[in-house]
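Note that this complex is displayed minus one protein chain, with the remaining chains in position.
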Amino acid sequence: MGAAVTDVAVLGASGYAGGELVRLLAQHPGVQITHLASLGSAGRTLADVHPHLAGTPLAATELASVEDLEAVTAAAGFVFCALPNGSSVSIVPHLVEAGLRVVDLAGDFRLPAEAYPEWYGFEHPAPAWLDRAVYGLPELFADRIAGAELVANPGCYPTPVALGLAPLLALGLIAPGPILVDGKTGLSGAGRSASEAGLFTATEESIRPYRVPRHQHTPEMERSLTLATDQEAQVLFVPHLVPTVRGVLTTCYAPMTGNDTSEELTSVLADVYASSPFVRVLPPGGMVDSKRVRGSNTVELQVVADPRTGQAIVVGALDNLVKGAAGQAVQNMNLMLGLDEAAGLPATGLYP
Amino acid sequence: MGAAVTDVAVLGASGYAGGELVRLLAQHPGVQITHLASLGSAGRTLADVHPHLAGTPLAATELASVEDLEAVTAAAGFVFCALPNGSSVSIVPHLVEAGLRVVDLAGDFRLPAEAYPEWYGFEHPAPAWLDRAVYGLPELFADRIAGAELVANPGCYPTPVALGLAPLLALGLIAPGPILVDGKTGLSGAGRSASEAGLFTATEESIRPYRVPRHQHTPEMERSLTLATDQEAQVLFVPHLVPTVRGVLTTCYAPMTGNDTSEELTSVLADVYASSPFVRVLPPGGMVDSKRVRGSNTVELQVVADPRTGQAIVVGALDNLVKGAAGQAVQNMNLMLGLDEAAGLPATGLYP
Amino acid sequence: MGAAVTDVAVLGASGYAGGELVRLLAQHPGVQITHLASLGSAGRTLADVHPHLAGTPLAATELASVEDLEAVTAAAGFVFCALPNGSSVSIVPHLVEAGLRVVDLAGDFRLPAEAYPEWYGFEHPAPAWLDRAVYGLPELFADRIAGAELVANPGCYPTPVALGLAPLLALGLIAPGPILVDGKTGLSGAGRSASEAGLFTATEESIRPYRVPRHQHTPEMERSLTLATDQEAQVLFVPHLVPTVRGVLTTCYAPMTGNDTSEELTSVLADVYASSPFVRVLPPGGMVDSKRVRGSNTVELQVVADPRTGQAIVVGALDNLVKGAAGQAVQNMNLMLGLDEAAGLPATGLYP
Partner (left out) sequence: MGAAVTDVAVLGASGYAGGELVRLLAQHPGVQITHLASLGSAGRTLADVHPHLAGTPLAATELASVEDLEAVTAAAGFVFCALPNGSSVSIVPHLVEAGLRVVDLAGDFRLPAEAYPEWYGFEHPAPAWLDRAVYGLPELFADRIAGAELVANPGCYPTPVALGLAPLLALGLIAPGPILVDGKTGLSGAGRSASEAGLFTATEESIRPYRVPRHQHTPEMERSLTLATDQEAQVLFVPHLVPTVRGVLTTCYAPMTGNDTSEELTSVLADVYASSPFVRVLPPGGMVDSKRVRGSNTVELQVVADPRTGQAIVVGALDNLVKGAAGQAVQNMNLMLGLDEAAGLPATGLYP
């Protein structure tokens, strides 16, 4: 005898994260998709928007308009909101007030109100909701997530950074700053809108930084470390584009407070995540590879102590569309619904 | 009436850097290739080893054995030695003593003797020669290079690091350490030997660090900064492989000593390299792109001040086989022979 | 109440197809892996050989030697043999005679005996077994497969060719030859052995034909068409390497016998495969894309009539490691075991 199946809606189904949500939810044993909506592709079918999903039962479903909130509340009890930054904030509060539970994949509920003008370029229109949202990093905040009405799903870059640094910072093994985070990612993070900078011709053989040093994930990294450790951390974050479709790899440089070895630091992380189904801590000598986690909800972590310079090097990798977006959102949903944290989520990726 | 044409030899012609040397020298107005040798492909023709060079006049030339040093001295007055690390050291001294001038592209003459066991894994067998070699970064050490009998051509990663940091360090605008250098590069730096890790299947969609924190370019970065500024610098260097063939991009994080702005730091670099034909300092807001310099001898540099964390971010990019190897070697030769520094070298790459 | 779970063995588990078999079988509801063996990696663990499978329950399993056939028969009732061409033939007969049922992924049991010297370069040592093997293309030969003791799993290229052409040939809409097949594929088909030609440096930006016109899939295409239509077909096949990891796309040019339109030809294919879970026939105007089926067991087919030249153009695409190897093998197993043909197999791939 199974539990009741939850009806879920996906808003923003036409984007890359939306497509991944549909792919994952379609094979999830505890839920069924009952509503799909899109900002720019309302009226088209799922298979038209995502031809690779032509084989799913939902293929012929027409996407509704995101603006029709009554249709959402009529159809679903749980909502994934995968809209662009700045678009969720006007929609999510209505849904929560109507009694739905929501995981929001944008940045609209991740920061304190005062950070939005500087990092996102807009004044937050509903600051009271920022306190009602729980920051949804399951490995660190499972208890708060379980009871939340609204979960702010973390950004792709902050996820491996927080998972790798928080345990070391909490134990005082590294100083709270300045922590330097050098990020590398592929093109899917930029979405599927046409742009000259995203063309294959402009991307193959190109390695380039962007938004230096103004990337909006900077304050999110600082905040997630504070939430996890009650310390004020200071992070400098420089992201780079490299020619991959998926994959985030973050290399963090943090000052060590003592003389811990790579083995000692590794064992701290290994202990903290011993029972986490989606965190893989590599033994000393192992090297993280973003390709190994592609298509999966797994994060790989590695830590190396450099006694020569007194720095700890903490490397993390994930698939930005899965553990960095849709997969983590489903993981949050699992916790919110009291399901097995790993339900419907692949721990193994597609290789090669 | 032109100057006399110099006869040059290329040892290690069958590798990627060797192929680039032949491509560049074949169109150089002041030299002619009179000898080609290889460690593993002696007896094969140039076109057999490098099919893309089938259209050059040298295509049918048979590669000699590297070990036949008499053939080198009989054929050439100038030698490029593009052999693997550890192989040059037993060959180059004989050539110099025979009166030839040499640019060595390996790491064999770049460091003080005491650094070799730790970073290269061998005891240097000819330490006296380390003082006779000049470190060949043309933009910083042109005078010393001009008169040198033996030039140690810099590594691919240290080149943009030294060019970007040395002027700021010399003026005391950044502290000498700890400077964190996060490097990204493609696969051609690993050479053309077959390996599973270098397969297309293992590389596409893969972002991964390697040799953390033991890469042999670390002490070279420190030494080049010391040579240029007479200060002891401390560098932590973490390199990463990304799915490109060519291209190095280095992101350096250095503590600022004052409150200089991005504009002020940029103008320092712009002034220093105003007359350098191969250094392009981007204005504030510009973003370095390794693809823009592919196939050229150009380095792109960019500097951003982050007052929030007190760090200067210095980014540099080059083509590892040209400015990071063969092109810089030719530039050194030009200086050594009293030719125009830019003779035979492309300032413009192949895009897209 | 579920059916009994079948114990299966995978021989050749360390290759790419072997890795995919483990990935698919690990999530298959009707079987369990009880034996893993390798030719060259015996003694290593699964996670050591396939780090991306570190999250599966089998991760710590040590690979046995392929030569230990007693261990196979002791552990399993069903065997996947994913060994190189020429290696299966000395192993598979022993297993079948011991009562095990086998799907062989190599070319060892796909052709008549007389074809082996010319196309595979060896005299077939067990020709009597060729008649006992059933050619395992499920959409065309499901009945024969269901009762087979030994199934020869088709090659990656012949699969979309036979699926696209056989229905048209059977109805006499195209002539049996000469049919020209132009194939394109990525690097995973070449396996994971190190080779200079397979390096990222040699592959990015490279489009190149190979084995023209001697590829061993040529007679397999002819034979599969004959098996399906009782006509002697003549095929010329030219394969090409392009810079992808996965994906086969075949473009077939066949002389039309009449004046059928694209719509008419398309409807023939659509009817034939209406109930096949893994064949997607695109409507006229649709264009096949290998990326859309990556990671899935789906084949995309498209047919265009060109009245100007009297040719039918039949395009097909699949993931060479799934529908072109491991997935199709599992589909065959499902039929052999009387399970749902689609059990444990993904119809939806990973996009982008």
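All chains are identified by letter, namely A, B and C, in their written order; residue positions are counted from 1 within each chain.
Just so it is clear, a contact is a pair of C-beta atoms (placed from the backbone, for glycine too) under 8 Å apart; a residue touches a chain by one contact, two chains touch by 3 or more.
A quick note: this is a predicted structure, and the numbers were derived from the prediction, not measured.
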item: Options C:T73, C:T229, C:T244 or C:S296, residue touching the unrepresented chain; value: C:T244
item: Contact residue for the chain not shown (choose from B:E204, B:E222, B:D306 or B:E341); value: B:E204
item: Candidate in contact with the missing chain, chosen from C:A146, C:A194, C:I313 or C:A347; value: C:I313
item: Missing-chain contacts mapped onto chain C; value: 177-178, 180, 182, 184, 186, 201-202, 204-210, 212-213, 234-236, 238, 240, 242-247, 249, 251, 253, 287-291, 294, 302, 304, 306, 308-311, 313, 315, 317, 352
item: Footprint left on chain B by the chain that the document does not show; value: 16, 19, 23, 26, 50-56, 188, 192, 204-205, 245-246, 277, 280, 289, 291-296, 298, 347-352
item: For chain A, the residues touching the chain missing from this view; value: 16, 186-188, 192-196, 198-205, 243-245
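Everything below uses one rule, namely that only the chains that are shown with their structure count from here on.
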item: CA centroid of chain A to CA centroid of chain C, Å; value: 36
item: Multi-partner residues of chain B (at least 2 other chains); value: 186, 201-202, 204-205, 243-245
